[in-house]
Every structure is written in C-alpha cells, then in structure tokens.
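All remarks here apply to the structure that follows.
As you look at this complex, bear in mind that one protein chain is not there, while each of the others sits in place.
Right, subunit A next:
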Amino acid sequence: MSNVTILKNKQNKPYVPSNLTIVLIFSLLMLGLCVIGSLALGSRVVTMDGLIDGLFHQQVQSYEADVVRKRISRTVFSLLCGAALGVAGALMQAVTRNPIADPSILGVNMGASLFVVCGMAFWHITTAGQYIWLALAGAAVTAVFVFGIGSMGRGGATPIKLVLAGAATSAALSSLVTAIMIPRSTVMDQFRFWQVGSVGSGTWSSISLFLPFLIIGILIAVLSAPALNALALGDEAANGLGVRTGTLRFAAAMAGVLLCGAATALAGPIGFVGLLSTHVIRLLLGPDVRYIIPLSAIAGAIILTVSDITGRLIGSPGELEVGVVTAFIGAPILIILAMKSKVRSL
C-alpha cells in the first residue's frame, strides 16, 4: 500500500497543505453562517420566516422583511471590506517578511485618516467618492514613510523597527488629526462617525465604488503570490530565483495600500483584521502565500462580519462600531503574538 501512496503523492503537487480541504470547507461554512447571522441578528432579531421573505419573496411587505433587505448591502459591504483587509494584511506581512505587519499597526490607516480629515476640514468634501482618493493617497504616503524609517540603520526593515516606526507615526498622525478636528465642530461630527470604523454605512453605491479597487488589489496579490513565496526565503535567495525584488515589493505594497486605503475610506480605519486573519490561516495552512492570500480574504470577511454582528448585539438597541470590536479582539492577540519568540522574522 505504502508504495502506491508514495507514487500517488509523487504525481500530485508535493506541497499542497494537508488540511487545505478541511480548512476550506470549514471556512466556507463559517462564511455562510456569518451571512445568515448578519442578516438575521442585530438590535432587532429576525425570525426564519422574515429572513426568507426578505431574501426570496420580494412581494412580501413586512417590517421584518424590510429589515433583512436593509441588512443585505451592509452584509455584502462588510464581507468585501473584511476580504480587502485580510488580503492587505497578508500582502504587508509578505512584503515586509514581518508577522506583525498590519495596516493599522503600520500606521497606514491613520495616514488615510489624516488625509480624509484634511479633506473634510479644508476642502469641505463630503462624499465617499472623494474620500477614497484622499484615503489612498494618505495610505500610500504613510506606507512609504513608515517603511522608509523602519528600514534605516542596521539590518533593514526588522519587525520591531517597523512596528516602532508605525506606532510613532500613528501617534503623531492621530494627534494631527485631533488638532485639525477640534476647532471645527462640524468636521468633528462628520469625522467622528467615520473614524471609529463602521460598515453600517455600506450602501450599494459604496460597494460599487469599492469593487474596482478590491478586484485590482486582489488580482495583483494573487499574481505576485509565487514571487512572494520566493521573497520569503530572503532577498538574496529571491534574487537567485529570478525575482525582481524591488518591483515585487512595490507592486505588492501598492496593492496592499489600494485594498486597505479603499476599505478605510469607506468604512473608516478598522484595525487588526489583516493581522488576525493572516495569522489564523498561516497557523492552519503553513507559510505558502498562494494559499494564505485567498484564505485570508475569506477569514477577513468572517472576522469583520462576526465583529459587526457582535457590535450590533452588544450595543443594542443602538450599535457598537465594528472598529471598536476588532480593536478589542485584536489588541490582546497582538500582545500574545509579540511575546512569542518566533515572531522575530518570517
């Protein structure tokens, strides 16, 4: 028997993660449950009948069915945002070879925030379509800045230096945000809701605005995955394998910025989703970026949607913004990860 097994194994790809099928089935199942939960749960819990009416019987006009219909766009938006943040986290970790890289930890979210609040205060912008470009510019500038500072000195961009650079930048930017906001009470109201991070504002128009960025970002991520696998062996080894490391880093980092910048523009800065999803997937499937990217997308969607549902249930009859919930779950996990000795490098 063993000979046959060995032969069979030799015909297959030699390194498909052994539990890929289980993880995939389980995560899709979770995703399904999340969708149902997000439609049914909230400050008003909908019954099964109401759910089915709202989804499949457009002619039925009941209060419950209307609630469900209103929650559809929110659910889709939260799934897409979560996927974007999951992939952005995976990309940033791969590019920096740093297991605690995440848009919020590296200050990229805060950079996007600063640009958005400047737009609100100085140019009086109010629409998501305007936020998105400002947020992208802010995210890109901050990413370049933090990576630049983090790679100065000996040893290049080590995890600890990047995190310090990110934390310092984040703190500086957040005080700038406050300084700009405080004297302007209208901006403050407009900004306050945006800044905490919420997917409640998800409408079909914001989804259609978001989709092109999501698609381009994920496409670049998937295409660069094999090269990122080579980059994981170190810059010299990657060069030896024929990777243009500079080009790759730039493309993948920009895809990450695109994904988290767009998500931030529309939902506000939501932290830790990328960090969490990528970690869970790496723990389950190992370090192959080609599997980490798509599964981090699914995991990110699940994490953000579950956080959103949790926020709605805890905050009932109002709701707790999802950014608060992810921070509550994410912060302790970041501390645990930072304490693990293996966190030094990927």
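Criterion: a contact is a pair of C-beta atoms (placed from the backbone, for glycine too) under 8 Å apart; a residue touches a chain by one contact, two chains touch by 3 or more; residues count from 1.
In this section, contacts and distances are computed from a predicted model.
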item	value
Listed names "ATP synthase subunit c", "NADH-quinone oxidoreductase subunit H", "FeS assembly protein SufD" or "Iron complex transport system ATP-binding protein", matching UniProt entry of the absent chain	"Iron complex transport system ATP-binding protein"
Hidden partner chain, touching residue among A:29, A:241, A:314 or A:336	A:241
Among A:128, A:230, A:320 or A:334, the residue in touch with the chain that has been omitted	A:230
Chain not shown: contacting residue from A:161, A:249 or A:282	A:282
Absent chain, residues of subunit A that touch it	10-15, 18, 97, 99, 223, 226-227, 229-230, 232-234, 236-237, 239-244, 282, 286-288, 342, 345-346
